[in-house]
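For this depiction, one protein chain was excluded, whereas all remaining protein chains were kept in their positions.
And then subunit A:
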């Protein structure tokens, strides 16, 4: 079978060469739906204490400094789904976000870092369905995809037909990426077939758009539930698995992320297919950004540092990154108000 390297969905002209998606020497394909194998779901073993220890020590084992740090922060921008998901969102706010997405860094920072040729943009802009058209229009010509949260976001408790229809409408409105939420009850009840069918239906509804399956890890409570839900979502054909809605009491954490990326790794080893990962919610600082990048690099490798396989769901993080980059250039600590808001 011909191998299709996964290329960035971010069509910004800076793409030097597509990074081949290789894991432990094996070239991987895009994820496709496969039959549900509940043995894999039931075989999940997650030791919470050990996972927490690994997550806590990994942060202490890895750090990046100086130019490397700057480069990694730029990478975080490239992998960022710049997001606004508030009840008081307005068209103007979305347009402002899109403007920031096109030019995430102030000109003097771009020039100071010497990265003009990267034409750096964020990975995507993520909004509610109501603002998809606004965003698509505002991003026209930038190559930046619009992601829509969908399927009854954030609780996922609307009737299934309505959730599927919502996806159709967002895709029609121009969304190239769809972030759906799963029915958490299916996980609690061990209704793997129902969960699988649901995600598979969403994937089909999304058509060519990339499907990110939000597991609602804060609601799932246990790491074993997170792992089981990850397996089902991947088998059902999700392009990405994503931690949280940002609306749960606890959102993306490193232990949860570690469990999910380990699932992605095992899935790739068993099936030869690559699934992306998106931590979302609660990631606000530049330091967190590099922590997560290091986790992806060590657990899955370089291909998972591309926006095609890794995204941050974040709104406030860009501002902190911009401040850190300014500090890198000037040696002075910057203030938030000196950088344009998203």
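Quick notes on this structure:
Following the convention adopted for this analysis, a contact is a pair of C-beta atoms (placed from the backbone, for glycine too) under 8 Å apart; a residue touches a chain by one contact, two chains touch by 3 or more; residues count from 1.
As a convention for this text, contacts and distances are computed from a predicted model.
Per the UniProt record, the chain missing from the shown structure is "Aldehyde Dehydrogenase", taken from the list "Aldehyde Dehydrogenase", "Ger(X)C family spore germination protein", "Amino acid/amide ABC transporter membrane protein 1, HAAT family" or "Hydantoinase/oxoprolinase family protein". When the omitted chain is restored, the residue from A:21, A:36, A:70 or A:175 that touches it is A:70.
Although one chain is not drawn, its touching partners on subunit A can still be listed: residues 16, 24, 45-54, 57, 60-72, 74-75, 78, 113-115, 117-118, 222-224, 262, 269, 293-294, 297-298, 302, 305.
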